[in-house]
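Report on one structure; see the data block that follows.
Here the complex is missing one protein chain, while the rest keep their positions.
To keep things simple, chains are lettered A, B, C, D and E as they appear, and every chain counts its residues starting from 1.
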């Protein structure tokens, strides 16, 4: 039994609240246990310079934590004058993962920017950001698709993410902060609605891991992500039907 | 009648929710109409270098807006690599205002850092930050006072803030964003529970203002702030009795 | 009696020397007691990106202190790699104040940049900067008006600024550095030639102040500023007649 | 057959030249096809502040590319004034991977800094950096072990890294730049001499991948890394015997 | 005959005004034609970290131009967030030159910081800065020597600097801005009172120069610098006697 009473393959309670921001084209407040992230999606009718003239859109993400999202206060990156390596790594991951389920040609020369702001952190902030960001992005793209009457709905599949890890001999699903800091192996997995991998990032800094452990962790992740996608579908309501549908109703 | 139906001397609905953060020593979620700010207070058992060895404490504040707190998305200051002048001006104002009602000697060589993070902006973000920050700070200082059994409660008075302005011939209390962008005179006022001024910052960039207008605006601010302080007292509950009490029960 | 023998409502000696810079379109060396500021005005035949295409001009200001303008040497902001919050606050204030007396439409799509460089500081550097900057700006705009034969002279009124404060029970006009560091209330006031307020910034960080004190301080400021404007008029000589005149001779 | 004539499971020629730097405690010039990296290891008799007083050492890495290591010249990060996200991600990866095979307690309160400077890039710069860095680090730690007569040799196992990917239906080992830019799945794998995983980073940004593909890629990586480790053993010569030996001869 | 009527070996009028700053330990306002520089010297009772514990002092310099010191306004380095290469090169030159005539052991573990701020630029700002800085530094060191009763006066010789150059076939002394921009060879020379070279920096970017031209330019510089040193001696008055004297009266 885990510290918070969960079974080894049991996720924390997850809650998705949509439309929490008055201005953003898409917005979701995601809570995974005590981890809380505000995800907003902004649509811009232009692409970054390196994408110009290709007839394709772009999806990108930014990630940040409020200074007191954690046990002890962290200095703001804005005061330090630069982003930490951790932040850059995470926002690159989120953007890459989201793009894997977007048909950029169908989007046209437009950008969707996702902001993931962690209000409170208790482990799994990057995976929760991806899971929430997918919903915010899909809402924003839906508005865009309606407004411009896009012939093909640009979101091609669901996308969610969870962390898994090894503590002692146990393989665990959805680590909280306390578990994360004890884990000898830590893996973040991003998967699609069709059960394919988009990202597998496993690290055994303190303990290299075997092929068997890897397989066990991937199975746990698959279970968790498939449950999450069910909740995403509910949160999206009527929009859900369009994902991967190809042509737009 | 104003655009949102308020009377000229009527504030927007204000809501203070306390203890919204699991880790911070004090935390408040303040909503003033559609303006929403997370205020957290962090206690540190040390003071900045320039205050060392004086036997006094320090109170300081940081302010930030999420990128999509506004109609159009703003670039993160962390990505730009530096704070804007507006942010620096606001966080200096918040810190200065809070210190005016704290007995720094009674605090001892400790710091209270207030973070004001604007989740959604609809005018009055700096004044709402001050009003919320006061409550978060007082909660944190209360914990500190209990823990260290401080002989004197360091918070000497209430503190709240509101904006007032002139549109056409009308003097208005608590401007929302739309009003703010039309106002020819804009004034932020910070006052104490005893009705004294801590900050008066009036600007007539497009229309210099007369002594009469100034007087009318100050009267409006006084009314609004005194109502706000009543709500702060309720939010603080039992702690409220200690403010300005001198010796601690 | 004050430390330097002045009466409570007496300004320090102020001297305005014009045309001190061989290249600038307008230049003034302002001395207020031992506070000395070089103000230069530069005209550019373009506006910043955010003002383009509106048929209006722009006025902006930058402020800096030489490292040894003060008792102890300050690190250069250029070496630190960023502006302090204080500098940003002051240059925003100067720009805002100057714009309040300029008809930006009459200016056309041109910019006037004012540089205020403090050579020596003895209190009141921001207020002296405003008072000097107004003269340098008016000289530069005059040249511009002649050169382009502008139908309306863009400067609509005089503008000057002074600090006032409270030490003990005394209300004082034009604080020097020593007084400023003892003042419990400190207020900077910017007014026009017609006696209207452009900026009122009062701070009682260590001592909140009453409505009566506020009124007394504003009266002092009014007296000081009106005297300063008389000196500005003399310094401007023939140009003075055009201010607020509407149509250009 | 691949563009350069290699079989699908065939690595490029790899060459390790040791002691290429006159000053560094360990140095290796690694060539993997046309990818060329200078790896130097520097020993410092202190640890970073966050590690102080724990009786443990630290290993960290920095990574950079010369501006003309690539087809078109890249701007120097030193001129841009900050590291890119890609660089930060890579240097965090290298450091983490190296630490997984170092007994930090056995190292004592000392740091080993590895610099990986890419002289020429043709795909696989991060994996080649890890493979070369391991050798440079081991040489430096050997000098340290001899000098301080450490009772336990701090390097616990071999460590090498290779990239694998999917082009069309083919799974390929050790992608060069041209292959890398066509791959729909790209995976970097770091493994130990005992065949355990330290890092698995697979990305299918343009094409999510199946469990079967993942398994095939891991098998390829395993083959390539085991061959690389044989070459590392040769390059290390007499030092090789100490790795993982526990007690030092 | 030159544009301003000077002979080929004639300097511009130079004026040294001392004690222009109320706070600095030494201060000089130097005017060389229309080039005007404020030089202030600040004494600190400590040395930079890299000089600690050597029983020696340090002399360093900073150089800056006001934005409107030149025909067209330059952006402030503080706004750009970094120093230009030109500024860094100049301040390294000034510091190096001054240190060549200071006995750092005699100074003790103290620093003298020289600030050279160019108020108006018309060619020769770096050479004028050196000439003025020497006087400000000597005044500050004199105060220090008296205060601490130093047994040896730390300034060992005079130091001044001038620019020379080639236009067409003519070798010219002390170029103004217009001449400087036409010169095919440009040389800055720093010499001591005893006629030795401290710095010789000659550049023929557009026209490499011969040994004969070099010799002719050095002769001109020698003449100019020796005249300047006569003026420095007058400006220093009674202090002048101590320079190079070894023991202090």
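In the analysis below, a contact is a pair of C-beta atoms (placed from the backbone, for glycine too) under 8 Å apart; a residue touches a chain by one contact, two chains touch by 3 or more.
Predicted model only: the values in this text are computed from it and were never measured.
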Contact set (omitted chain vs shown chains) is D, E
The listed residue (D:9, D:77 or D:180) that touches the chain absent from the view is D:77
The one of D:42, D:215 or D:231 in touch with the missing chain is D:42
Given that one chain is not shown, which residue among E:5, E:85 or E:168 touches it?
E:85
Contact set of subunit E toward the excluded chain (per top definition):
82-86, 88-89, 91-92, 96-97, 99-100, 157, 187, 191-192, 194, 196-211, 214, 218
Contact footprint on subunit D, counting only the chain that is left out
21-24, 27, 34, 38, 40, 42, 44, 62, 64, 66-71, 73, 76-79, 81-83, 87, 113, 115, 117, 119-120, 122
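We adopt the following convention: only the chains that are shown with their structure count from here on.
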Once the contact rule is applied, which chains count as partners of both subunit B and subunit D?
A
Rotation angle, subunit C onto subunit E: superpose the C-alpha atoms of these two copies and give the value as a multiple of 5 degrees.
180
Greatest separation from subunit E - chain, by CA centre:
A
How many Å are there between the centre of subunit B and the centre of subunit C, using C-alpha atoms for each centre?
29
For subunit A, which residues are shared contacts with two or more other chains?
81-83
What graph shape do the protein chains here make by touch: line, ring, star, complete or other?
line
Those chain pairs that satisfy the touch definition
A-B, A-D, B-C, C-E
